[in-house]
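Of the protein chains in this complex, one is absent; all others appear in place.
Note that the chains take the letters A and B in the order they are written out, and that residue 1 is the start of every chain.
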Amino acid sequence: MPDTPVLRLTGITKTFPGVRALSEVSLDLYPGTVTALVGENGAGKSTIVKILTGIYRPDAGSLHIDGRETRFASAQDATRAGITAIHQETVLFDELTVAENIFLGHAPRGRWGLIDWPEMRRRAVQILARIDAPLDPSTPLRDLGIASKHLVAIARALSVEARVVIMDEPTAALSQKEIEELYTLIARLKSEGRAILFISHKFDEIFRIADRYAVFRDGAEVGAGMIDDISENDLVRLMVGRDMDRIFPQRSRSLGDEVLRVDGFAHPTEFDGISFSLRRGEILGVYGLVGAGRSELMQALFGITRPSAGTLRIDGRPIRVRAPADAVAHGIVYVPEDRGRQGAIAGLPIYQNVTLPSLERTGWHGILRPRREFDLARTYAERLELRAAALDQDVGTLSGGNQQKVVIAKWLATEPRVIALDEPTKGIDIGSKAAVHAFMADLAAEGLAVIMVSSEIPEIMGMSDRALVMRQGLIVAELAGEALTPEALVRAAAGIGAPGEAAA
Amino acid sequence: MSAALRSREALLVAVIALLLAVIASRFPGFVAPSNLSAVLYDTAPLILLALGQTAVILTRCIDLSVAANLALTGMLCAMLNAAAPGVPVVAILVLAAGMGAVLGAINGILVWKLTIPPIVVTLGTMTVYRGLIFVVSDGAWVNAHEMSAAFTGFPRQAVLGLPVLSWIALAAAALALVAIVRTPLGRALYAVGGNPSAAVYAGIDVGRTQFLAFVLSGTLAGLTGYLWVARYAVAYVDIAAGFELEVVAACVIGGISIAGGAGTVVGTLLGALFLGIVKNALPVVGVSPFWQLAISGAAIVVAVAFNARAQRRRGRIILRRAEAGS
Partner (left out) sequence: MSVGARHIPDRMHSPAARLLRRWETLLLAVAIGIFIANSLASPYFLNAWNLSDATFNFTEKAMIAFAMALLIIAGEIDLSVAAIVALASTAMGAAAEAGAGVPVLVLVGLGTGLICGAINGVLVTGLGLPSIVVTIGTMSLFRGIAYIVLGDQVYKAYPPEFAVFGQGYVWWVISVELALFAVLAVIYGVLLHRTSFGRAVYAIGNNPTGALFSGIRVARVKFVLFLLTGLMSGVAAVCLTSRLGSTRPSIAFAWELEVVTMVVLGGVNILGGSGSIPGVVLAAVVLGLVTFGLGLLNVPGIVMSIFVGLLLIGVIALPRLWAMGRR
C-alpha cells in the first residue's frame, strides 16, 4: 500500500452561526485505498464532504493534493482537481436526460464551442457500460427509479477523471443485489488506483470493503488507522464515545390496554398489508433501512397521505383521519424526521410553535390569550429542559436538539394518546440525545403509547419493548423479548434469510 | 415519457391546426400564404419577447418589465431618429439592443446581488421604466412624419417574400434553439431552475445564470422596442401597455413551467403563434377584439393547470411490485 496520501486535510475548522461543525480535523486519503469515514449523525461528516467538493470553504486549515497546497473557490475547482462525490441526496436534474445529468458542467464540446450531443451520448453509453447500468442515455431522469438514479450519480462521478471518489451512504437506498454490484465497482475503482472515501453507518460493509478508517465525533477527529487493527466494538466505542449499554434509561415495563390498532393499511406505491397494535405505556420500535417506507407509513397514520385501504382504531373505535388536524383531534401526533421543513416553524417564536395545535384550548372562541400561551409553553419547555434565552425567541435560532424539544413540547401540550417519533435523535448532540431518550421513557411510564422510528440499532435495542421491521414497504418481522437481537433486525431489514422473502 | 414531453408541442401543433382548419372552413382567405405571413409579421414582437421570457422563467424568475423596457427603448430610438435622422438603422439596432440589455441588467443585478424576489424587482422597474418614458418625452408623441423613411421602413422591408421583422423573429428563434440546446449556459438555465441546490454542485453559479437570463430578456425587449415603434410609426408613453402579460401567456401556453426548469423553445414559439392566430382571427370571424384579453387569460389558466398536471410529482415508489408495474 502506498504511503503518500493523494489528499491530505489538516487542521480543518468550520463554524456556522452558533455551531462549530468541525474543529481542527485531519484526514488522509491514499490511492487505491478505501477509507471508511465513521461517525454519528451530526459528527461533521457531511460538512467535510462539502468542503472536499468545494461547496463550503473552511475557516482554517489546509488541503493538500499530491503534497501541494490547494484551495477550492467553487465546486468546479474541486471537480477539476479530480475530486468527485456520489451524494446521499440526489443532486441530479429530473428534467434533463441521463446523458446530460452525467455531463452537466463538463459536456464535450464540438465546433464553435457548442455541446456535442452525439459525442456526449457515446461517452455516456461507455460509462454506463463500465458500471453495467442498463440505461438509455436519452431517457429523462424523472422516468427512473431511485436505484437507477443512483447509478446515474455514480456514472456522473466517473465521467471526470476522478482521483478521489466520495461515497456518502451509497448503499442506503439499494437492494442487496445492487449493493453487491456496488462492491464490485468499488473493487474496480480501487484497482484503478483511485482513493475512495466511504461514508456508512453499516459496520458489516465497513469491515468488508474498507482498508482504513477515520472516526469523527462532535466535529472532531477521534481516531484513524488500518481497519485490520481495530475491532468492531472498539470502533463503536470510538464513535459513540462511551459504552453502548449505559446510554439508555432503565424502564419499568408495565403495559396497559390497547390504544391504537391498524388493520390492512395499504398505499398504491408506498406500503401494503400493514397491521399492528399498540398499548398504553409501550414503546414500539420501527426499524428498517432508509427508504423502507417507515416515514411514509407514519405520515399515513397522521393524515398527511391517505391510505388506499385499511382501518385505524383508537380504543377499539374506528376513526377517520383525512388530515393531520383529524389525527391531532383523535390524540395521534407525529414528530417528523425532517425537522427543518416539517417540524419546527422557523420564523415563529418558541411559544407560538408550542401552542400552534393547542390554540383552541389557550384561546377563547378563536381569540388568542397570550398569557395562557406563555404558561402552557413554559410548562413543557421547562419539563423538556429547553435551553433558550426567552420564550419569544425565534425557533430558527435554536440548535437542532432544542428545536426537536420544541416540536415534542408542541405535541405533548395537546395531551396526546399516541406519539410517533421519526428518527427522534438523528443529527442531535449526545447530550440532547440522552435527554430525548429519558423523556421517551417518562412518557411511556405515564401511559402514553410511543412509536419510535429509528435506523440506529442500539436505539431500537435500548428503547423498545417490541420492534417492527420494514423492508420495501412491508412489515417483514415483529420482534420482541429474546427474539429482538441486532442480528435479527439486520437480517430482516436487509432481506437475508427471512422465510418466504428471498433477496431481491 | 419522453414522448409525453414532446406531446406538449404535438398537442399545440394539433390545436393550432384545428384552429386554422375551423377558421378556414368559413373564411378560406385566412389560411392564404399572404395572410399567414401577415399573422407571423404581427406576432413577431410577441415571439421575440417570449423567447427572452422563456430563458428567465426557466431559471425560476419572471420578467414583468419587458413591455416597459420595449416602450422606453422604442421612445428613445424614435426621439433619436427625430433629432438625428442621419443615424443609420444598423446603429439604431445596436443601440436599441444595448439599451435593452442595460435595462435587463438592472433587473438581473437586483435579483443576483441583492436577492430581491424577481416579481418585486420587475414590478418596480416596470413602473419606473414606464415613468421614465414620460420624463424623457415630456408626455409628447413622436409621430410618423417626424421619423425618417429608412427608420420606419426597415421592419417591413420584404426579403425573400417575408418582411425583415418576421425574419428577425425566426432568426432569434433559431438562435435561441441552438443556444438553449447546445451551449453550457442554455443547459445551465434548466439546471438552475430545475434544482438550484444541485446546480451549485455541478459548478453552476445560480445568481449569475439568472442575471444573464434577464440581460437576454432585456436585449430582446430593447431590440423589439425599435422594431415596434418603426413598424407602427408612432411612439408614446403607453405603447405595448400590458404586453408583458401576453408574453408570459405565450410562455405558459407553450409549456414553460413557472416553477422553472421545464419547457422548450419550440413550445414557446407555438404558444406565441397560438395567441397571434387567435388575435388575428377574431376580427375575421366577426368577434369583437375586446374578447382577446379574456381569451388569453383563460388560455393562461388552462395551460398552467395542464402544466401542473403533466408535472405532478408521483409518490415515492417503495413497493417493488409498484416499481415493476410502472
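In the analysis below, contacts are C-beta pairs under 8 Å (C-beta built on N, C-alpha and C of every residue); 3 or more make two chains touch, one makes a residue touch a chain.
Not measured: the values here are computed from a predicted model.
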Chain not shown: contacting residue from A:179, A:255, A:290 or A:348: A:348
Sole residue of B:95, B:249 or B:278 that reaches the chain not shown, by the stated touch rule: B:249
Identified contact with the non-displayed chain, of B:7, B:35 or B:292: B:292
Candidates B:43, B:125, B:166 or B:217 - the one touching the absent chain: B:125
Contact set of subunit A toward the excluded chain (per top definition): 302, 304, 323-325, 327-328, 334, 336, 341-348, 351-352, 356-357, 359-360, 363, 366-368, 374, 378, 381-382, 385-393, 410
Missing-partner contacts on subunit B, residue numbers: 62, 110, 114-117, 119-121, 123-128, 130-132, 134-135, 139, 237, 245, 248-249, 252, 258-259, 288, 290-301, 304-305, 308
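Just so it is clear, only the chains that are shown with their structure count from here on.
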Interchain centroid distance [CA atoms averaged], subunit A/subunit B, Å: 44
Residues of subunit A defined as touching subunit B within the complex: 53-55, 74-76, 79, 85, 87, 90-96, 100, 104-105, 107, 113-115, 117, 138-140, 142-143, 145-146, 267-272, 291-293, 296, 305, 472-474, 504
Subunit B to subunit A touching residues, read off their complex: 1-2, 5, 178, 181-184, 187, 190-191, 194-195, 197-205, 261-262, 314-320, 322-323
